[in-house]
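Below is one structure, written out as structure tokens, with a few remarks after it.
Removed from the display is one protein chain of the complex; every other protein chain stays in position.
Chain nomenclature is as follows: A, B and C, assigned in order of appearance, with residue numbering initiated at 1 for each chain independently.
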Amino acid sequence: MPKLTMVQAINLALKEEMARDDRVLVMGEDVGVDGGVFRVTDGLHEEFGESRSIDTPLAESGILGTAIGMAMAGLRPVAEMQFSGFSYLMIGQWEGNATRMRSRTQGQHTCPLVVRMPYGGGVRALEHHSESREATYAHFPGGKVVIPSGPRNARALMLAAIRDPDPVVFMEPKHSYRSFREDVPETEEVLPLGQAHVEREGDDLTVVAWGAMMRPTIKAVDAVAKTGVSIELIDLLTISPLDSDTICRSVQKTGRCVIVQEAPRSFGVASEIIARINDEVLLYLEAPVKRLTGYDVVTPYFGREKSYIPPAARIENGLRETLDF
Amino acid sequence: MPKLTMVQAINLALKEEMARDDRVLVMGEDVGVDGGVFRVTDGLHEEFGESRSIDTPLAESGILGTAIGMAMAGLRPVAEMQFSGFSYLMIGQWEGNATRMRSRTQGQHTCPLVVRMPYGGGVRALEHHSESREATYAHFPGGKVVIPSGPRNARALMLAAIRDPDPVVFMEPKHSYRSFREDVPETEEVLPLGQAHVEREGDDLTVVAWGAMMRPTIKAVDAVAKTGVSIELIDLLTISPLDSDTICRSVQKTGRCVIVQEAPRSFGVASEIIARINDEVLLYLEAPVKRLTGYDVVTPYFGREKSYIPPAARIENGLRETLDF
Amino acid sequence: MPRKTLAEFKVEHLQVLDENGKLDKELEPDLADGDLLRLYRGMVRARELDQRMLKLQRQGRIGTFGPCTGQEAPSTAAALAMQDDDWFVGAFRELGGRLFRGEPLTNTLFYYNGWEEGNVLPKEVGRRMTPLAVVVGTQILHAAGIGYALKLKGEKAAAVTFCGDGATSEGDFHEGLNFAAVWQAPVVFISQNNQWAISIPREKQTRSETIAQKGIAYGVPCIQVDGNDALACYVAIKEALERAYRGEGPTLIEAVTYRLMMHTTADDPTKYRTKDQEDVWWQKEPLIRFQKYLSAKGLWDDAKEEALREELRAEVDTAVKEFEATAPWPLDRPFDHVFAETHPSIEKQHQEYLAALKEESDA
Partner (left out) sequence: MPRKTLAEFKVEHLQVLDENGKLDKELEPDLADGDLLRLYRGMVRARELDQRMLKLQRQGRIGTFGPCTGQEAPSTAAALAMQDDDWFVGAFRELGGRLFRGEPLTNTLFYYNGWEEGNVLPKEVGRRMTPLAVVVGTQILHAAGIGYALKLKGEKAAAVTFCGDGATSEGDFHEGLNFAAVWQAPVVFISQNNQWAISIPREKQTRSETIAQKGIAYGVPCIQVDGNDALACYVAIKEALERAYRGEGPTLIEAVTYRLMMHTTADDPTKYRTKDQEDVWWQKEPLIRFQKYLSAKGLWDDAKEEALREELRAEVDTAVKEFEATAPWPLDRPFDHVFAETHPSIEKQHQEYLAALKEESDA
């Protein structure tokens, strides 16, 4: 099994799927000749030509809006937003059309497309290049939101997202793009959307994280586990529709839960998870669910960004506090 | 005290503030000569002229983007999105500029502006005219989200919103636009932003609602109260920043809570309220917090809309269930 | 080196049949009599349904709707000019074209009664026709994307899309024309300039002398046509389609027309425009002149007109009866099409909803 970075793994998935299915194409700003500013679409231009790796004009609504047309006409576009911070310009098309075309026409027209977008902080980038706003997309019915946490699941989820008959926002934690490698099987591996993954099993505490937060969380979990505590760690993988069953089953068992979220605290994904726990297994809780999150401030420029994203030490403290409650 | 509808009360606030402060102006599609499709800006054109009641071209990003420029240059624009369902087209400007200008320039440039938008269902309108998406705006730091529930607080909150030094999304429950009247004082009344209002005091159960959900909720609360239960009813008024103190103090007292939300359930405002209760007063809870909400489906067309928005009977059932838990 | 001219542009206007029914023989399209009659019939059919809907709305039998009266020509002419394999990507004032393409009359009735049923078309009709686009201008981009797909697949087909004059102010109009131009995609953009966007007159919408010239910004061939002249519309659209089929990219057509009725039934035009202006445009409306044209050709007379009107009114009657006799789908239908396959968390809400409905109806 080759050891790949997440960039390489997503690139592999795109290549595989474009080879397998000639309806699939990639499109966006600089995705063609340049291979994408993060090189995620590198080589696709050479292999599949410019008509299937489209360098578009600089217009996000234009990219999604035309992708919708392509999807309705039988193609399977994978559109890139260069950074999630520019994706707000296409929310009109997302909310107004991509997520509604199926219900609007009762299945007569559909939008099988993927919108890829690097998100999140930690790469010393300019303003607007570091936000984590999965909750924004998760609140719109009719669209799915997927966030991989490592190379292997990124590849398997990307294959699933492209094959999914509905529109998927695929948010790529750019902090994890090249920071580590994983074995990625040579043979095809596809993970189902809408299902969380239990990364570590345990009995004393449930920890939920996703995307770039998985790495510091694993670090914290392992540190605390060394002290003899049994921790269950859940990687969401799909944000919406949310797999509450896996979470609630775990909390029912452990009675304690910590959620680690990069985004600002309020109205984020962690809140929804707490609400699901409240709905289903409140009476099993032995401590308040803890949210370790970003803060309700405008994302700081990179000079002051680091400590705004929960670092491993803070997560570790949070785990201990919840265990000691 | 004159009895006014919410449309008249907001119109009054705009008129008062435009008369008091010549930096204030209204702008948007059809807000001028026509007086707005709901007549909220009626008469402003005659009284203040077309340069302060601006009929803009049909472009939502254009409306907010130019309003931002006006605000930076010393005006106090009140921009209308004709329906909240079209406001997604301006989220790029909202997230990228309105909510960030203060922090970006550390207060050197600011965006004192209001974006008014009718939202919500119940008026038999076309597709895209019935959504309730306050959570989308609430998750962006740096902007406030305000929702009045009746004529009197609509007027007092509008005055506060216009005078606020920061950008405010002012969501108007169009179902309540003309469905009832209230006494609105002749003298100026201004309500502080960021504070919830305790509409009824009580000891047995806390109920939280906002906007158009207040009316059916009051009905349900009154029906249940007749059976000798003491219910505290909180009207949020400001969605973000959220006044958790008022909510948590109440739940600490009552031990039970029901939240009524028009929007789809997941990743909505109710989830954040539950999370705040979890953070602060979990141990006082005697029952799971109940969410009575819309569903995670694409908002149905008006022929099937009614029962998707929590009706009074459903709320009443929910209150009883939570009391009986 | 003085200031030197880099590029020059002009915008043309096309009229074939003037408001008095006077024909420019040289420009007359070569249409078979049968096609001319179908075109006329298509326009009258839309008018009849439109006017009936106004009555139904006033009687509270359907919800708010946006009439198309006076704007029958551009979309009906387009539908005549198009092949089955071309995509029809409308906004919301193309009743003529939609019906001509085969949309049943009942769909419009369902739709404006707030039922998703109205968007479900017979397979052959719906295959290459998109549903009404309520968010102004967004469909323009879909057409550009569809055009790209047609080109990629090597189909000799085009996408024809419509928008209003107001819609040209939206960013999506700009992005749609630009993408289609860069891609040289087979797309015909038709802006029905009906002079108004609700209460906003054309002069407040944009300062350009014409809507057509907006094509210059994208290097897209453009023309203004008399949008109440079905022949001019046909000629320009046919030409644009041929260009598209030949791989020569998009065209922008401005069809100058007028919204003779209110914006929607919720609107009161007396707030913002004069009866005089309306009267002037009633003189220019598209049906009368076409009728004169057909009569001059010996294809039409009063008896035929009466027979046609009667037939179409009967058809509308039948559709209204069918509509009113139709039981709506069950209330929980919206749960069926959130995704292709439901998800446990949504199915759970579904069951909860059904239980709540039952409880409420039992109470």
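One rule holds in what follows: a residue touches a chain if its C-beta (ideal position, glycine included) is under 8 Å from a C-beta of that chain, and two chains touch if they have at least 3 such contacts.
Everything numeric in this text was worked out from a predicted model, so none of it was measured.
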item: Chains still shown that are in contact with the chain withheld from the display; value: A, B, C
item: Residue, one of A:M1, A:A19, A:V33 or A:L283, that touches the chain absent here; value: A:V33
item: Residue of A:L89, A:V169 or A:L285 in touch with the missing chain, whole complex considered; value: A:L89
item: Of B:S244, B:Q261, B:N278 or B:T322, the one touching the omitted chain in the full complex; value: B:S244
item: Hidden partner chain, residues of chain C it touches; value: 1-15, 18, 24, 26-27, 169-175, 178, 181-182, 184, 204-210, 212-214, 216-220, 223-224, 249
item: Contact footprint on chain A, counting only the chain that is left out; value: 29-30, 32-35, 37, 55, 57-62, 85-86, 89, 124-129, 265-266, 295-298, 300-305, 307-308, 311, 313-314, 317
item: Contacts of chain B with the absent chain, listed as residue ranges; value: 25, 51-52, 56-57, 59, 61-62, 64-75, 77, 92-93, 96-97, 102-110, 141-142, 144, 164-166, 194, 241-245
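Basically, only the chains that are shown with their structure count from here on.
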item: Most distant chain from chain C by Cα centroid; value: A
item: Whole-Å gap separating chain A and chain B, where each centre is the average of the chain's CA atoms; value: 30
item: Gap in Å, rounded to a whole number, between the CA centres of chain C and chain A; value: 40
item: Set of chain A residues in contact with two or more other chains; value: 61, 92, 96, 103-104, 141-142, 241-242
item: Residues of chain C whose C-beta touches two or more other chains; value: 116, 135, 171, 333-334, 337-338, 345-346
